[in-house]
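One chain of protein is taken out of this complex; the other chains stay put.
Right, subunit A next:
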Amino acid sequence: MVNGYQARSLQEALDILSSEAVIPYSGGTDLMKKANGNATYLFLNKVPEMKNIREDRKYIRIGAGCTFTEIIESELTPAILKEAAALVAAPAIRNLGTVGGNICNGSPKADCALIFFVTDSKLRLVSKKGERVIPISEFYLGRNHTILQKDELLVEIFMNKTGFENYCYKKVGARKALTMSRVSFAAILNMADGKITQCMIAFGAVGEVILRRKEIDDMLIGRTIPEARAVKENYLAAYEQAINPVQGRISAEYKKTVCMNLLGDFLDSKGI
């Protein structure tokens, strides 16, 4: 027996969340692993406001309750996100698990969260009292620890509509399915008029939070390829210093080597 509320609308969900001690439950694929018979769950899978993928003038808006399968099948989501979603676990998990859960679970290994980091996506957090839209980089305080308030829900993710075509994404796992990232890497580089306009890099599973260091990437912005090549050594040195994986079951040395290899290869592929 599991106690819970089945919310039919966002309003209803927020009402319950503000007045009851409940655990928000979307796909449940992480929660089920540590099922708590004494807990009361707030089931969100029937909340229509969290199930849409749509676009407005500025953003693609992805409902936090969309499953990985829905992300893959959507015509609106960018290829970089589809690719990461397709490598989540296995089909059964992808059919149930949601992007919102992927973000709110707070794991630095989360496959889709990495993509929202590298694309500088924003999160729409809503409570009964109001709402706020924040960059994903401000969402995490540490492993399994976010700024989400008890009465607040992640309702939507906002992604820019363009600019993610020139990407590189790599998930490194122990096997080809049902695997957690040992390291993950995503990179986007855009040019205009012979100059780098955007360079966005993110690393997963190397620390408490997904690693995204805009100030390092800014070293390349506004430069031509030869100019970027000239600062490449400093750029790599900055990442060398920034990447300090925690020593766990997977060695820190291994993770760091893979990160630097993938970053170096990405720059090489751009002629930098």
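Note that in this section contacts are C-beta pairs under 8 Å (C-beta built on N, C-alpha and C of every residue); 3 or more make two chains touch, one makes a residue touch a chain; residues count from 1.
Rule of thumb we're sticking to: contacts and distances are computed from a predicted model.
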Omitted chain, identified by the protein name its UniProt record gives, among "Aldehyde oxidase", "SusD family protein", "XdhC family protein" or "Transporter": "Aldehyde oxidase"
Selected from A:L178, A:A230 or A:V246 as touching the chain missing from the view: A:L178
Those residues of subunit A which, in the complete complex, touch the missing chain: 37, 90, 170, 172, 174-180, 182-183, 249-251, 254, 257-258, 261-262, 265
